[in-house]
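Only a single protein chain was left out; the remaining protein chains are all shown in position.
To keep things simple, chains are lettered A and B as they appear, and every chain counts its residues starting from 1.
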Amino acid sequence: MRTAFFKIVRLVIVVFIVTFLSFSMLKLQEAATGSTIIDKVAPFGSPAAKAKLRQQLHLNDPFFMQYGRWLGNAASGDFGLKYTGTGDNASIGTRVSKIVGKELPVSIELMIYAQLLALIIALPLGIFTAYKNGSIFDRVTNIVMFAMLAMPAFLAALALQIWAAKNPNAGLPTQYIGVADFPLTPFTRENLTQMLLPTISLAVAQIAVYMRLLRSDMIATLQEDFITTAKAKGIPPRRVLLRHAFRPSSLTLLTVAGLNVGALIGGAIIVEQIFNLPGIGYELVRSILGSQVIETQAIIAIIAVIYVLVNFLVDILYTVLDPRIRHARAIA
Amino acid sequence: MPEQSPDGGQDVATALARDEAASPAFPNPAALAMAAVEADPGRSKKKSIGFGGWLCIAWLVLLLVVAIAGAATGQKIPGFPDPKNDVGNFKEGLFSSGHILGTDSNGQDVASLVVNGASASLEIGFFSVLIGFAVGGLFGILAGYFKGRIGAVLGSTTDILLAFPPLVLAISIVTFLGNSVVWVTVALAIVSVPVLARIARAATLSWAEREFVTAARAQGAKHGRVMLKELVPNVLPAMLSIALLGIAVVIVAEAGLAIVGAGVNSDTITWGSVINSGRQDITDAPHIVLVPSIIIFITVMALNYLGDALRAKFDVRESAL
Partner (left out) sequence: MSPRRRRSNIGTERFEAAPLDGPLLEVKDLKTAFKTARGLARAVDGVTFSLERGRTIGIVGESGSGKSVLSRSIMGLLPRNNIVRSGQALLEGHDLVTASDEQLRALWGAQMAMVFQDPMTSLNPVMKIGNQITEVLRQHLDITKDYSRELALALLQSVGIPEAERRLNEYPHQMSGGMRQRVVIAIAIACGPKLLFADEPTTALDVTVQAQILDLLQEQQRERFMAMILVTHDLGVVATRADDIAVMYAGRVVETAPTRTLFRAMSHPYTEALMRSIPKLAAPSHTRLTAIGGRPPDIINPPTGCQFSPRCPYVQDKCRAEEPPLIDSAEPHHAYRCWFPVGTPENRAALESNQRAGVASAVAMMGAN
């Protein structure tokens, strides 16, 4: 219980610091480049609109008050505006929360698809190659995986894009084609068509990571005494592999899968960019290119907080799954 | 808690695996995640790096020579057309006359772009990992050695840096602070600090418990001396093998930054900038994108291979326990 409490306290502190850093970056930029937030978000605004904007953003307040206000608003779902107007209308824009609400699901869908695909391929492959350690199949798989490990998501994405362009018969779009109801409903035909290539691009390196990790972990586990015990009980190999060897090995896999979310987010940003997929990474890049600093700041904070939460959940899950850790921590 | 002790070793192992696994913090997670993987049993037995290893070294030496030439001539390597002023036919394919790797949409020689881009790409890769190595190594060793307050403070600092998805952190640093080669290098260095710090800390934690360290302490050696003489030599191999992978990851990250528009400004040619500018012609001239991508791919493979070999040689996982 005590550890759970400390974990939550720690989580809250980290969230505070992460949001604080995201917020301060904007101020740091002002100091570093000399151009104000107003110049960035409303370069073509009329003086009147700029003054209004200044008031709207409370830029005259002390720094910590600004942060507090920003955090309070963010907590209630208000991340400010993406400014779209010019001249006198420069203080008008779209709510960032609305944009994010529409685009975050696309990114999450993409990442879940990629994780699923990676695990569906990596798990059986990892278990089987560990079981057949040293066989020709194992060796060939290892060489392929070594190459896949070195393949960045952007290379996979670009290669798939080129392939799709050369093979239009496959019916897979090289770029996202706008459809009315985005985010798409998962697992519909149209959704899968649109998401297939981005998913594969993102999954390629993950497959290799998970497969190699699981394989080496399983090989180590299969040499444990308790595997011999299970064998000596007359348990069939399939059950020995899945029930006895896979479970302890899967714990490391889970940790890495959790830590990989950071990499996955990075990969998703790049893949979304290449396939023009309107996810949150794509929007982040748009906001950077459009100097929408308020929006950029909000998206970075949102991504960072999601990432912190995912890692927190993985940590909890890990504790639940491994009885040794569960008890060691409960006692310690 | 005597009943716990038999599993204590296991817990350390898991902790280290988690710490090492924490390394896939860059856009390409792959390379560093493998740090958690025990060296391939087949390969670890071989002490020499073999033909493949020499091939990797040859490739990296070639790149290094080209990169130094590029840096020395200000990205105008003699024998290659000046990539910024040479204008040939637009979008010529591979093996066209005079342009073995074709030209891009501005008529610039792709071979020249890639060769000259090597200098900036490798510079960014090398220096950011060097900074990350020095700062992260210092942080990690201090945090692992002084387990008390200093350890807690340094540990939390690393954790907070790790709380940002790496590419997002790099993007924000570059967009908010500047997009010169220096800033991109700094951004990627900041991203690699926590990763290397965690590795160094995990290795230090395990080494600091060993008898010879205790013995050195008992003989009255000062903290600084113990760290320098006893810990650094033992922690370095683990860090070096990770650093090799780190360079690979940073090279990929640079390209990633370029693709999302947060790359080095247009004054400098990098592999990433070539890839990004080629993206608009991907359907009719895919080679512009593919040539630098494949070169990155080969470089990453070479670095991964050597990193693996180094880890197997120093038996990093085992010695770190």
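Following the convention adopted for this analysis, a contact is a pair of C-beta atoms (placed from the backbone, for glycine too) under 8 Å apart; a residue touches a chain by one contact, two chains touch by 3 or more.
None of the values given here were measured: they were computed from a predicted structure.
Across A:55, A:167 or A:229, the residue that sits in touch with the chain not pictured is A:229.
Only one of A:45, A:93, A:248 or A:279 touches the absent chain when the whole complex is considered: A:248. Residues 224-226, 228-237, 243-244, 247-248, 251, 321-324, 327 are the ones on subunit A that touch the missing chain.
Throughout what follows, only the chains that are shown with their structure count from here on.
For the pair subunit A and subunit B, the distance between mean C-alpha positions equals 21 Å.
Of all residues in subunit B, those touching subunit A in their complex are 1, 4, 7, 10-11, 14, 17-18, 21-22, 24-31, 33-34, 36-38, 40-42, 159-160, 162-168, 171-173, 175-178, 248, 252-253, 255-256, 259-262, 275, 279, 282-283, 286, 289-290, 293-294, 296-297, 300-301, 304-305.
Taken in their complex, subunit A has these residues touching subunit B: 14, 17-18, 21-22, 25-26, 28-29, 32-33, 133-134, 139, 142, 146-155, 158-159, 161-162, 165, 174, 205-206, 208-209, 212-213, 216-217, 219-220, 251-252, 255-256, 259-267, 269-270, 273-274, 281, 284-285, 288-289, 296, 300, 303-304, 307-308, 311, 322, 324-325, 328, 331.
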